[in-house]
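The structure follows.
For chain A:
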Amino acid sequence: MGKLEIQNITLDYGQCPVIKDLSFQLRPGELLGLVGPNGCGKTSVIKSLSRVLFPRSGRILLDGKELTRISRNELARLIGVVPQNPYLPETFTVSEVVILGRNPHLRLLSGESAKDMAIVWQAMERTGITHLAKRRIGELSGGEKQRVTIARVLAQEPQVILLDEPTANLDICHQLDILDLITSLCYEKTIAGLIAIHDLNIAAQYCNRIIMLKNGQIHAEGTPEQVVTAENVREVFSANVTIYRHPENNLPMVLLNGNHRQQKYSSKEEKVVRRFIPDHS
Partner candidate 1 sequence: MKYFRLFVAITIVGLLELTSCSQEPSRQTPSSAIYTDDIGRIVQIQGIPQRIISLSPSNTEMVYALGLQDKLVGVTSYDNYPPDVKNKTVVSDYSTTDMEKIVNAKPDLVLADSIQKNDTIPALEKLGINVYTMTPGNIDMFFNNLKMLGRITSKTKEADNLVSNLKSRVQAVADKTAKLTDLQKPRVLFVTWHDPIWTAGSETMIQYLIKQAGGTNIASDLKGYATITLETAVQRNPQVIIVMNSMGTQNISLDFIKSNNQFKSTDALKNARVYEIDADIFGRTTPRIVDGLETLAKLIHPELFK
Partner candidate 2 sequence: MNDQNTDRKQSTIMINNHNESVAHKTVRELPAYSSRRFLRVISISGLMLACIIISVLALTVGSVEIPFKTVWQILISHLPFVNLRGDWSSTTDMIITGIRLPRIFMAGAVGTALGVAGATYQGLFRNPLADPYLIGVAQGAALGAVVGFVLPLTFGGSYLIPILAFLGALAAVSIVYLIARVGRTLPMTTLILAGVAIGSLLISITAYLTMISANKVHGILSWLMGSFSISGWDQLRLISPFLAIGLVVIFLYSRQLNVMQLDEEQAQQLGINVERTKIILLVSATLITAVAVCFVGTIGFVGIIVPHIVRLIWGPDHRLLLPLSAIAGAILLILADTASRTLMAPAEIPVGVITAFLGAPFFLFLLRRKKKAVF
(Lines give C-alpha, C1' and ligand atoms only; values in the text may rest on other atoms or scores of the structure.)
Protein backbone atom coordinates (compact mmCIF):
# COMPACT_ATOMS: atom_id res chain seq x y z
CA MET A 1 0.00 0.00 0.00
CA GLY A 2 2.98 2.26 -0.32
CA LYS A 3 5.14 1.87 2.74
CA LEU A 4 8.77 2.67 2.09
CA GLU A 5 11.51 1.55 4.40
CA ILE A 6 14.99 2.92 3.96
CA GLN A 7 17.53 0.89 5.86
CA ASN A 8 21.08 2.08 6.36
CA ILE A 9 21.73 3.28 2.84
CA THR A 10 24.94 4.88 1.77
CA LEU A 11 24.93 6.85 -1.47
CA ASP A 12 27.85 8.18 -3.40
CA TYR A 13 28.75 9.44 -6.85
CA GLY A 14 32.17 7.94 -7.06
CA GLN A 15 34.39 8.50 -4.05
CA CYS A 16 32.72 10.84 -1.58
CA PRO A 17 29.62 9.50 0.05
CA VAL A 18 26.76 11.95 -0.01
CA ILE A 19 24.50 10.01 2.29
CA LYS A 20 25.91 7.87 5.09
CA ASP A 21 23.98 5.13 6.81
CA LEU A 22 20.57 6.72 6.46
CA SER A 23 17.45 5.04 7.77
CA PHE A 24 13.87 6.22 7.89
CA GLN A 25 10.36 5.18 7.02
CA LEU A 26 7.72 6.65 4.84
CA ARG A 27 4.20 5.66 5.66
CA PRO A 28 1.10 5.97 3.50
CA GLY A 29 -1.10 8.91 4.29
CA GLU A 30 1.73 11.11 5.49
CA LEU A 31 3.75 13.83 3.85
CA LEU A 32 7.37 13.67 4.89
CA GLY A 33 9.50 16.72 4.42
CA LEU A 34 13.21 16.39 3.68
CA VAL A 35 15.08 19.54 4.51
CA GLY A 36 18.70 20.44 4.72
CA PRO A 37 21.33 22.75 3.29
CA ASN A 38 22.41 22.68 -0.35
CA GLY A 39 24.31 19.56 -1.20
CA CYS A 40 23.19 17.60 1.82
CA GLY A 41 21.84 14.82 -0.33
CA LYS A 42 18.13 15.46 -0.65
CA THR A 43 18.11 14.89 -4.39
CA SER A 44 20.30 11.83 -4.00
CA VAL A 45 17.82 10.29 -1.60
CA ILE A 46 15.03 10.83 -4.08
CA LYS A 47 17.12 9.33 -6.87
CA SER A 48 17.83 6.27 -4.81
CA LEU A 49 14.15 5.81 -4.09
CA SER A 50 13.34 5.83 -7.79
CA ARG A 51 16.19 3.47 -8.64
CA VAL A 52 18.14 5.99 -10.63
CA LEU A 53 20.95 5.88 -8.10
CA PHE A 54 21.89 2.60 -6.49
CA PRO A 55 22.93 2.58 -2.80
CA ARG A 56 26.40 1.36 -2.15
CA SER A 57 25.14 -0.39 0.94
CA GLY A 58 21.89 -0.83 2.75
CA ARG A 59 18.51 -1.63 1.28
CA ILE A 60 15.26 -0.03 0.38
CA LEU A 61 12.00 -1.89 0.83
CA LEU A 62 8.67 -1.05 -0.68
CA ASP A 63 5.85 -2.92 1.05
CA GLY A 64 8.41 -5.38 2.28
CA LYS A 65 9.90 -6.08 -1.15
CA GLU A 66 13.36 -4.94 -2.06
CA LEU A 67 13.38 -2.21 -4.63
CA THR A 68 15.78 -4.05 -6.86
CA ARG A 69 13.42 -7.02 -6.99
CA ILE A 70 10.57 -4.97 -8.40
CA SER A 71 10.40 -4.68 -12.17
CA ARG A 72 10.93 -1.24 -13.61
CA ASN A 73 7.45 -1.06 -14.99
CA GLU A 74 5.83 -2.05 -11.72
CA LEU A 75 8.00 0.40 -9.84
CA ALA A 76 6.79 3.14 -12.16
CA ARG A 77 3.23 2.29 -11.21
CA LEU A 78 4.09 2.53 -7.54
CA ILE A 79 6.50 5.45 -7.31
CA GLY A 80 6.20 8.75 -9.11
CA VAL A 81 8.93 11.37 -9.09
CA VAL A 82 8.66 15.09 -9.75
CA PRO A 83 12.30 16.03 -10.44
CA GLN A 84 13.83 19.38 -9.75
CA ASN A 85 14.44 20.63 -13.29
CA PRO A 86 12.83 18.17 -15.60
CA TYR A 87 13.40 18.45 -19.32
CA LEU A 88 10.23 18.73 -21.35
CA PRO A 89 10.19 18.45 -25.15
CA GLU A 90 9.43 21.84 -26.64
CA THR A 91 6.97 20.80 -29.32
CA PHE A 92 4.84 18.41 -27.36
CA THR A 93 1.50 19.78 -26.23
CA VAL A 94 0.72 19.79 -22.55
CA SER A 95 -1.77 16.98 -22.87
CA GLU A 96 0.72 14.89 -24.82
CA VAL A 97 3.23 15.22 -21.98
CA VAL A 98 0.73 14.42 -19.26
CA ILE A 99 -0.42 11.39 -21.25
CA LEU A 100 3.13 10.04 -20.99
CA GLY A 101 2.41 9.50 -17.32
CA ARG A 102 0.08 6.65 -18.24
CA ASN A 103 2.94 4.71 -19.83
CA PRO A 104 3.53 2.26 -16.95
CA HIS A 105 -0.12 1.26 -17.09
CA LEU A 106 -0.25 0.54 -20.78
CA ARG A 107 0.65 -2.71 -22.38
CA LEU A 108 3.09 -2.93 -25.26
CA LEU A 109 0.83 -2.36 -28.21
CA SER A 110 -2.14 -0.63 -26.64
CA GLY A 111 -2.93 3.02 -26.77
CA GLU A 112 -4.57 5.13 -24.10
CA SER A 113 -8.17 4.17 -23.40
CA ALA A 114 -10.97 6.50 -22.44
CA LYS A 115 -10.35 5.67 -18.79
CA ASP A 116 -6.70 6.65 -19.18
CA MET A 117 -7.75 9.92 -20.71
CA ALA A 118 -10.16 10.58 -17.87
CA ILE A 119 -7.31 10.11 -15.41
CA VAL A 120 -5.12 12.43 -17.46
CA TRP A 121 -7.84 15.06 -17.55
CA GLN A 122 -8.41 14.80 -13.87
CA ALA A 123 -4.71 15.20 -13.21
CA MET A 124 -4.71 18.34 -15.35
CA GLU A 125 -7.73 19.67 -13.53
CA ARG A 126 -6.17 19.18 -10.17
CA THR A 127 -3.05 21.04 -11.19
CA GLY A 128 -5.10 23.73 -12.84
CA ILE A 129 -3.68 23.40 -16.34
CA THR A 130 -6.69 22.29 -18.33
CA HIS A 131 -6.77 25.62 -20.13
CA LEU A 132 -3.26 24.84 -21.39
CA ALA A 133 -4.12 21.41 -22.78
CA LYS A 134 -3.41 22.18 -26.40
CA ARG A 135 -0.54 24.60 -25.85
CA ARG A 136 3.03 23.61 -26.59
CA ILE A 137 5.58 23.27 -23.86
CA GLY A 138 7.83 25.79 -25.50
CA GLU A 139 5.27 28.52 -24.88
CA LEU A 140 4.86 27.95 -21.16
CA SER A 141 6.41 29.68 -18.18
CA GLY A 142 8.60 27.86 -15.71
CA GLY A 143 5.80 27.58 -13.21
CA GLU A 144 3.37 26.20 -15.74
CA LYS A 145 5.92 23.63 -16.85
CA GLN A 146 6.35 22.56 -13.27
CA ARG A 147 2.64 22.00 -12.93
CA VAL A 148 2.69 19.99 -16.13
CA THR A 149 5.26 17.67 -14.62
CA ILE A 150 3.23 17.32 -11.46
CA ALA A 151 0.16 16.51 -13.53
CA ARG A 152 2.17 13.93 -15.40
CA VAL A 153 3.11 12.26 -12.14
CA LEU A 154 -0.47 12.38 -10.93
CA ALA A 155 -1.52 10.65 -14.13
CA GLN A 156 0.81 7.86 -13.14
CA GLU A 157 -1.44 7.19 -10.14
CA PRO A 158 1.48 6.19 -7.96
CA GLN A 159 1.27 5.14 -4.34
CA VAL A 160 4.37 7.04 -3.40
CA ILE A 161 5.09 10.51 -4.70
CA LEU A 162 8.56 11.99 -4.44
CA LEU A 163 8.90 15.68 -5.11
CA ASP A 164 12.18 17.52 -5.44
CA GLU A 165 11.66 21.23 -4.88
CA PRO A 166 8.27 21.28 -6.57
CA THR A 167 7.51 24.87 -5.63
CA ALA A 168 10.73 26.48 -6.77
CA ASN A 169 9.33 28.40 -9.73
CA LEU A 170 5.78 28.93 -8.61
CA ASP A 171 4.10 32.07 -7.40
CA ILE A 172 2.62 31.90 -3.97
CA CYS A 173 -0.88 31.04 -5.07
CA HIS A 174 0.24 28.12 -7.14
CA GLN A 175 2.70 27.04 -4.47
CA LEU A 176 -0.09 26.72 -1.97
CA ASP A 177 -2.40 25.09 -4.51
CA ILE A 178 0.13 22.40 -5.23
CA LEU A 179 0.85 21.78 -1.60
CA ASP A 180 -2.83 21.59 -0.81
CA LEU A 181 -3.20 19.13 -3.64
CA ILE A 182 -0.40 16.94 -2.42
CA THR A 183 -1.58 16.88 1.14
CA SER A 184 -5.10 16.07 0.07
CA LEU A 185 -3.82 13.24 -2.10
CA CYS A 186 -1.80 11.88 0.77
CA TYR A 187 -4.77 12.07 3.00
CA GLU A 188 -7.63 10.93 0.79
CA LYS A 189 -5.85 8.38 -1.29
CA THR A 190 -3.44 7.45 1.46
CA ILE A 191 -0.49 8.05 -0.77
CA ALA A 192 2.90 8.43 0.83
CA GLY A 193 4.54 11.70 -0.06
CA LEU A 194 8.16 12.77 0.29
CA ILE A 195 8.99 16.34 -0.46
CA ALA A 196 12.50 17.74 -0.57
CA ILE A 197 12.17 21.40 0.11
CA HIS A 198 14.14 24.48 0.94
CA ASP A 199 11.44 26.49 2.48
CA LEU A 200 11.20 25.57 6.14
CA ASN A 201 7.93 27.40 6.55
CA ILE A 202 6.22 25.38 3.88
CA ALA A 203 7.67 22.23 5.35
CA ALA A 204 6.39 23.13 8.76
CA GLN A 205 2.89 24.03 7.53
CA TYR A 206 2.29 21.06 5.32
CA CYS A 207 4.41 18.12 6.37
CA ASN A 208 3.33 15.64 8.95
CA ARG A 209 6.93 14.81 9.69
CA ILE A 210 10.21 16.42 8.85
CA ILE A 211 13.68 14.99 8.52
CA MET A 212 16.52 17.46 8.70
CA LEU A 213 19.73 16.25 7.09
CA LYS A 214 23.20 17.40 7.87
CA ASN A 215 26.31 16.01 6.12
CA GLY A 216 24.44 13.05 4.81
CA GLN A 217 22.97 11.99 8.13
CA ILE A 218 19.80 12.69 10.06
CA HIS A 219 20.24 15.60 12.40
CA ALA A 220 16.64 15.76 13.51
CA GLU A 221 13.49 13.80 12.84
CA GLY A 222 9.99 14.36 14.06
CA THR A 223 7.00 16.67 13.89
CA PRO A 224 7.51 20.20 12.66
CA GLU A 225 7.42 21.52 16.21
CA GLN A 226 10.19 19.15 17.19
CA VAL A 227 12.43 19.74 14.22
CA VAL A 228 12.06 23.37 13.25
CA THR A 229 13.80 24.98 16.15
CA ALA A 230 16.26 27.80 16.30
CA GLU A 231 19.10 25.56 17.50
CA ASN A 232 18.53 23.05 14.71
CA VAL A 233 18.47 25.80 12.14
CA ARG A 234 21.67 27.26 13.55
CA GLU A 235 23.43 23.91 13.74
CA VAL A 236 22.40 22.69 10.33
CA PHE A 237 22.09 25.84 8.23
CA SER A 238 24.46 28.12 10.16
CA ALA A 239 21.73 30.70 10.12
CA ASN A 240 20.44 32.70 13.04
CA VAL A 241 16.70 32.88 12.86
CA THR A 242 13.85 33.44 15.19
CA ILE A 243 11.15 30.84 15.56
CA TYR A 244 7.63 32.09 16.01
CA ARG A 245 4.41 30.20 16.34
CA HIS A 246 1.69 30.60 13.71
CA PRO A 247 -1.19 32.41 15.40
CA GLU A 248 -3.83 30.07 13.96
CA ASN A 249 -2.34 26.59 14.01
CA ASN A 250 0.61 27.01 16.32
CA LEU A 251 3.05 25.49 13.85
CA PRO A 252 6.60 26.87 13.92
CA MET A 253 7.44 29.68 11.54
CA VAL A 254 10.88 30.87 10.68
CA LEU A 255 11.32 34.62 10.96
CA LEU A 256 14.35 36.12 9.36
CA ASN A 257 16.74 38.47 11.12
CA GLY A 258 18.44 40.98 8.90
CA ASN A 259 22.22 40.67 9.22
CA HIS A 260 21.82 37.29 10.86
CA ARG A 261 25.49 36.82 11.44
CA GLN A 262 25.53 39.99 13.53
CA GLN A 263 28.51 41.43 11.75
CA LYS A 264 30.29 44.45 13.09
CA TYR A 265 30.55 47.32 10.61
CA SER A 266 32.93 50.23 10.50
CA SER A 267 31.28 53.62 10.91
CA LYS A 268 31.40 54.23 7.15
CA GLU A 269 29.73 50.88 6.41
CA GLU A 270 27.21 51.64 9.16
CA LYS A 271 26.03 54.67 7.31
CA VAL A 272 25.48 52.63 4.12
CA VAL A 273 23.82 49.79 5.93
CA ARG A 274 21.59 52.16 7.85
CA ARG A 275 20.35 53.66 4.65
CA PHE A 276 19.05 50.31 3.49
CA ILE A 277 18.03 48.83 6.80
CA PRO A 278 16.64 51.80 8.71
CA ASP A 279 15.86 49.90 11.84
CA HIS A 280 19.17 48.14 12.09
CA SER A 281 20.56 48.22 15.56
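A word on the picks: all candidates are chains of the complex that A comes from, given by their letters.
General remarks:
Rule of thumb we're sticking to: a residue touches a chain if its C-beta (ideal position, glycine included) is under 8 Å from a C-beta of that chain, and two chains touch if they have at least 3 such contacts; residues count from 1.
Bear in mind that the values here come from a model prediction, so they are computed numbers and not experimental data.
What touches chain A in this complex, out of the candidates 1 or 2, is 2. Listed in rising order, the residues of chain A touching candidate 2 in the complex are 47, 50-52, 72-77, 79-81, 83, 86-93, 95-97, 100-101, 103-104, 106, 108-114, 116-118, 120-122, 125-126, 130, 133, 136, 138, 156, 180, 183-184, 187-188, 248-250.
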